[in-house]
Structure formats: C-alpha cells, structure tokens
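Quick one: the structure is below, and I'll ask about it shortly.
Just one protein chain is left out here, and the rest sit where they should.
Right after this comes subunit A.
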Amino acid sequence: MSAKTADRIATAVIIAVSALIVLLLAGLLGYILFRGLPHISFHFLTSGPQTIKAGGGIGPQLFNSLFLLVLTLIITIPLGLGAGIYMSEYAKPGKLTDSIRLIVEVLSSFPSIVVGLFGLLVIVNVFGLGFSLFSGALALTVFNLPLMVRITEQALKGVPREQKEASLALGLSRWKTITSVMLPIAMPAIVTGTILASGRVFGEAAALLFTAGMSSPRLDFTNWNPLSPFSPLNPFRPAETLAVHIWKINSEGLAPDASQIAAGASAVLIIMVLIFNFSARWFGRFLHRRFTATK
C-alpha cells in the first residue's frame, strides 16, 4: 500500500469516526427529546409525584434542583473566587503552592459518591443538619469549589499584564487592583465557567442521595415563610432533586408510567443543560463585548 493510499484511508476513517460521534450525540439528544417531549406538559412540570398511581409530575423536584443550585452558588462563588485569587495573585511559587494545587486537583477528582458519604457522615449526622437542601448544597460545594478555583485562576492569568501593572503604577493597592481592574476584565470567562459548572451541579445526583435525601415533604407553594417545614423556601427541609428523581424511578419506580416519567424528566434535565450551555456562551460573548468595547 502506498503512503498516499494509507493517508487517504486514515483520513477517511478519522472523518468517519468524528461524524459518528456527532451522529451519536444527535441521536442521543433526539431520542431523549423525542421520547420525553410528548410527556411534558404544564401539569407534568408543576404537579407533585405519585408513588403508585400514574400521572405523577416533577414540580417539587424541578423547584428543588433550581433552589439547590442557587444555594450552592451562594456558598461556592465567594469561596471559589477568593481561593482562585489567592492561587493566581498571592501564592508564591514553592512547595506550599504546589501542594495546594495538588489538593485542588485531588478534590476535583474525588468520586461524587465518596463526597456524598462524607456529607452523610459529617454534615448530616455530626453537624446535625439532617437530610436537607443545605446539606446538599454543602456537599455540592465540595465538588464545585475546585472547578470555581480553576476557572477564576485561569481567567485572572488571562488578564493582560500591562493592565495590572498600569493600575499598580497608579498607586492602587494590590487588592484594589484585583477587585476593580482585573476582576472586571476576567469576568466574562468567570461567568461563562460558572454557568457551565452550574449545569453540572444541576445534573449531579450521587452526592445528593445521602445529603439532600430522596424524598420531598408535601410542599405548599403558597407558604413563603422560610422557617415553616412545608415552605418551599426552607433550606433545612429534605429535598429530592430532578436528577435523583430520575435515578429513583428508574431503579425502584412503582408507578405504571414510570418509564414515561423518566423520559419526560430526562428531557427536562437535558433542556435545562442545553439552556445553561447556550446561555453561558451567549452571556460570555455579551459580557466580553460590554467590557472590552469590541463590536
């Protein structure tokens, strides 16, 4: 076989494999949406689940997922920004910084189920928070934190050196330089990264089985007192998220239409992920235009 033929064959194979990957994803999304979309209705999105009867919805689960995401971001963003700023601006090269970097790396590769068990033991039992949204948010923080640190660090490293030096030369302190010169420039990258990370949090389930719990109390959506156990806003109530719900009905679903509910819920989850993905891109571009004045 001549080198030319080998080149042609290899190129064809590589193109075919790449096309296959695109087709597989298209097929995957198509299948989920095709099976799930017919089942999605206003009733499905807002009503509560049924254990043994058909016709259950995913209302509380959807709400719990979004609420959990908000809680997680409230905890993660300040911590992640702070740690990321430290890593990119204050850390001096040396053994200590290297080991912190290693810690971030290890933390991001911990299996989510181990983080969930840790949450069960420490947050749920030792701190006595019980199966609650707050416990779930803390467990998700363990996951999300390394991501946030990396996103912030990379975004700050991407700020042009001249900008930083000009600010320092004007007599601003280092902290002021970071907060009012560097962070705005790094913001598009940070926001994009955060939204993408949120998509991940939204779909996470293994860590939540043992922290946020696998059941929701009967929620009363007219009760907005965050201290009442039936209020949707109470962060200390158990909460089953959408992803956990999908897992539960697939493994132990008793309702006769369990597979349709799983399909519908999966489609909702996928649509949410797609929204996160596209809004991250769009928002990143928008902020980039705003902050850099490029058209």
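In this section, a contact is a pair of C-beta atoms (placed from the backbone, for glycine too) under 8 Å apart; a residue touches a chain by one contact, two chains touch by 3 or more; residues count from 1.
Quick note on the criterion: contacts and distances are computed from a predicted model.
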| request: Could you tell me which of "Putative membrane protein", "Phosphate transport system permease protein", "Formylmethanofuran dehydrogenase" or "Cation:proton antiporter" is the UniProt name of the chain missing from the displayed complex? | output: "Phosphate transport system permease protein"
| field | Per the touch definition above, residue among A:L37, A:L117 or A:A255 touching the missing chain | value | A:L117
| request: Please pick, from A:F44, A:F63 or A:F276, the residue that touches the omitted chain in the full complex. | output: A:F276
| remark: Note that subunit A touches the absent chain at residues 3-4, 6-7, 10-11, 13-15, 17-18, 20-22, 24-25, 28-29, 31-32, 35, 78-83, 85-87, 89-90, 92-93, 100, 102-107, 109-115, 117-118, 120-122, 125, 142, 145-146, 149, 161, 164-165, 168, 171, 173-176, 178-179, 196, 199-200, 202-206, 209-210, 214, 243-244, 246-247, 250-251, 259, 262-263, 266, 269-270, 273-274, 276-277
